[in-house]
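All protein chains but one are shown at their positions in the complex.
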Amino acid sequence: MAEHRTAAFVRTEMLPEKAPPVSEVGIIRWLRENLFSGPLNTVLTFMGLFIIYFMIKEYSPWLRHSVWNAASVGECRDIVTAKYGEGATGACWAIIRDRWNMFMFGFYPRELYWRPTLALGLLIFAAAPVLFSESRMIRMWVLGVVSVFLMVAFPGLGVPNGDTALLAVLLVAMLAAAWARPWALLWLTAIYPGLAVWMLWGGSVWGPTLAMAGFVIGWAAWLATRRLGTILSVGAAVLVPVLWWLFGIAPVQAFLDAGLPFAIEGVRSEKFGGFVLALTIGVAGIALSLPMGVVLALARRSDMLLVKALAVGFIEFIRGVPLISLLFVASLLLNYFLPPGTNFDIILRVIIMVTMFAAAYIAEVVRGGLAALPRGQYEAADSLGLDYWKAQRLIILPQALKISIPGIVSTFIGLFKDTTLVVFVGLLDPLKGITDSVRASFEWKGAYWEPYIFVGCIFFIFNFSMSRYSMYLERRLHRDHE
Amino acid sequence: MAIASEPPKHGFRLSQLLYDTRYRSMTIQVVVMMMFMAFAAWLVDNTVSNLAARGKDFNFGFLGVRSGYDIGQRLIAYDSDSTHARAMLVGLLNTLLVSFLGCIVATVIGVFVGVLRLSKNWLVARLMTIYVEIFRNVPVLLWILIILAVFTEAAPLPNAFKEGGDASMMLFDSIAVTNRYTAVPDPLFSRSLGNIDIGIFLISSDLLALIAAIVAGWYARRIVLRRATFVQNATGERPVTWWKSAALLILPGVLTLWALGFHLGYPSLQGFNFTGGINVSNAFMSLWLALSLYTGAFIAEIVRSGVMAISHGQTEAAYALGLRPGRTMNLVILPQALRVIIPPLISQFLNLTKNSSLAIATGYLDLRGTLGGITLNQTGRELETVLLMMLIYLVLSLMISGAMNIYNASVKLKER
Partner (left out) sequence: MSEAKIERKIDRSHMTVTDEVAIQITAMNKWFGTFHVLRDINLTVNRGERIVIAGPSGSGKSTLIRCINRLEEHQSGQIIVDGTELTSDLKNIDKVRSEVGMVFQHFNLFPHLTILENLTLAPIWVRKVPKKEADEVAMYYLEKVKIPEQALKYPGQLSGGQQQRVAIARSLCMKPRIMLFDEPTSALDPEMIKEVLDTMIELAEEGMTMICVTHEMGFAQAVANRVIFMDQGQIVEQNEPYEFFNNPQSERTKLFLSQILGH
């Protein structure tokens, strides 16, 4: 066999880098690749351009002719006609300006506007340890902007004289705490639910305080019975606070109100409206539905047939009916289901239903996350001697929840959007309830587009930023652990 | 080697109920059961005493009583002398109608937009992203209200369509959008087969014939394709089937329509209103469009992520094996993508069906509007009507998710 000869070759000089041909760089290449890469693409590009052109042609005059300052629809029209001639159309944003408070606060008493505003501001402070604990810069930026906004807004919102200074001191103190340590504001997170209820509805300070005290009592019960085993202590930690809420609060509050009365002006639920209402229901629903959904998901994956069956029944029932029918249950049927004479707040009833609704969806999302975890994680936890609850809390749930973040956040977005449905049980949601009652006035009769666009934009900003935040969180967690 | 000590033996101790894996779960379940029963008993007891306090009872007799109200849009015969039960049925059919049509349009929009979002065309992909983000992040109620406002506020009066008026009909003078209704052509059959009375309502035989013809064509097509595969397996050559398959999909329906003498009755303006076609209420139109556009945005995302979930490697592997792009799509990508797409797609259908209860905002009388609306108010039986309404929605949902489970099971079997 003839031996195959290979010509020996040794490179003595390395080749320098050269620029690519002109057709491969710059804007020409970009255009060719992204817009005109073939006949179909070219047609699509022209269709897209036509749509944009059509939108601009149709709607830009209306936007350009916007009127920001007027007292009624008629006045708006007159201004547009005077400025741009007969037949010109223009957006009348004056309605938003005129009824701004209505959109934001509904019929909340004007002199108490500062209370919901402060509650919202404090919400962001309370959420800081959870949401912005990673980066001090982001944390300080967010909280700083919130503080400045609050201080600027307060004078116009009816803060009692002198209290502005007090609030300023409080804000500065919290900023300093947040600067020092991300977890420093955790105490605020802990008391926030009671604080927010008190700020929004007012009344005696003792009601919310004693309700929050239920959690402390539950914790104490857990500590006291911990030696008796997990099941007993969990049972005690649930049962004792429930008893406290059902039977303990009323007499204690009566006693405290008599001895140490401390109350601010009360606001009834019917006065709530606009974004104050949407945010109250949305935030409460979000905060309550997550733990409930996690418990439901764990129950659904339980080995215990009965527990599993109850969880499946609950989840499938809630997911199988429209939210609107659950809201009807809240407004019409709860009166039948509760002991005669009970008549509790409509907003609270709606929050309970919205929470149950979102929790069923979150349970399914979290169940997916739990199912995605490899079995080895459970086995490793078992082999280290961790019991069920410790394994869930320390190993399983942190990972399962991380996987579930996108689904959880889109459930939250859904929940926030669904707060608009409360209009059908007679509450003044910002989208239909408020716009209808604004339009009911003589001045703003017939103004449809501007209120809808305004409310839609606000919802969009909230929801879009929530979904972007979840994408950021997903990326960050992904990066951290790789 | 030493002998291990005998393990201590005990009889049954009470603590075993909690610390023995054999009894522990039983103990917990018994406790849960007791708590659940107590809770249920508490609810029932409260309900009974509340009903007694109001002097009410719990019975569904009202369903047989004359309803006394009219329903504008109905698929079956109904008037104000009909019973509440029939009103409920009309409402249910209206719910089904808007959900069914909504699912179809939403799927078409979703697939179209989802594919365009994946296109290499920068401009179109961006436009579609804007559509998806805007529609997903704003409450569906807003879209319903806006579209309703477009119809009622921006559309012309019917008599603006008269000669010399400033409004014109669309699609070769067949559709007129007015501020009260949308007039569309009426499908008519000159050689109609009449209706079949199934006891509760009438079903058009023409419709049944059409469906039967299409289904038969579909099955015939499957036989042709199976035969082609058979020939391919035997000889290696696949016979050309596309024209047969296209003909079998289209011809049976067209032929049946021709045989039944299908023609359209065009709406025309007579006096102040359109006649000759069907005047579809704007309540229905706005609900249908809004649900379709809203759900379409979600479906677009599902389609996009479904296709993206199939790794690039699959396409490359198929190309490397010499499959052409069309075959790659049909044989490799789609079967896998559908497996990812269909379950969330069906849950979107479920959402759309439930969201159709937002008909409350437009005044379209669906199940919520009849049973959970006017009937509820007229009879004052909140407990019965709301529970019945929830039950019906629940059954609907369970049927849809049952279909999904069957699909999932069939896909899983193929995996093994």
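Which chain is which? They are A and B, in the order written, and residues in each are numbered from 1.
Convention: contacts are C-beta pairs under 8 Å (C-beta built on N, C-alpha and C of every residue); 3 or more make two chains touch, one makes a residue touch a chain.
As the structure is a prediction and not an experimental result, all values here were calculated from the model.
Engineer: Among A:Gly38, A:Pro160, A:Gly313 or A:Pro398, single out the residue that touches the unshown chain.
Structural biologist: Once the missing chain is taken into account, the touching residue is A:Pro398.
Engineer: Can you work out which residue in B:Thr21, B:Ser190 or B:Asn233 touches the chain that's missing from view?
Structural biologist: B:Thr21
Engineer: Per the definition of touch given earlier, which of A:Ala88, A:Ile249, A:Leu386 or A:Ile453 contacts the omitted chain?
Structural biologist: A:Leu386
Engineer: Residue-wise, where is subunit B in contact with the chain that is not depicted?
Structural biologist: Counting over the whole complex, subunit B touches the hidden chain at residues 1-5, 7, 16, 19-22, 24.
Engineer: Could you pull out which residues of subunit A are in touch with the chain that's been left out?
Structural biologist: The missing chain touches subunit A at positions 374, 376-377, 379-380, 382-387, 390, 394-395, 398-399, 402, 480-482.
Simple rule for what comes next: only the chains that are shown with their structure count from here on.
Engineer: With chain centres taken as the means of their Cα atoms, state the distance from subunit A to subunit B in Å.
Structural biologist: 28
Engineer: Residues of subunit A touching subunit B in their complex?
Structural biologist: Answer in residue numbers: 33-35, 37, 41, 44-45, 47-49, 51-52, 229, 231-232, 235, 303-307, 310, 316-317, 319-325, 328-329, 332-333, 335-340, 413, 417-418, 420-421, 423-424, 431-432, 446, 448-449, 452, 455-456, 459-460, 463-464, 467.
Engineer: Can you list the subunit B residues touching subunit A in their complex?
Structural biologist: Counting only subunit B, the residues touching subunit A are 18-19, 25, 28-29, 31-33, 36, 43, 46-47, 49-51, 53, 116, 119-124, 127, 133-134, 136-142, 145-146, 149, 153, 350, 354-355, 357-358, 360-361, 368, 372, 382-383, 386-387, 389-390, 393-394, 396-398, 401.
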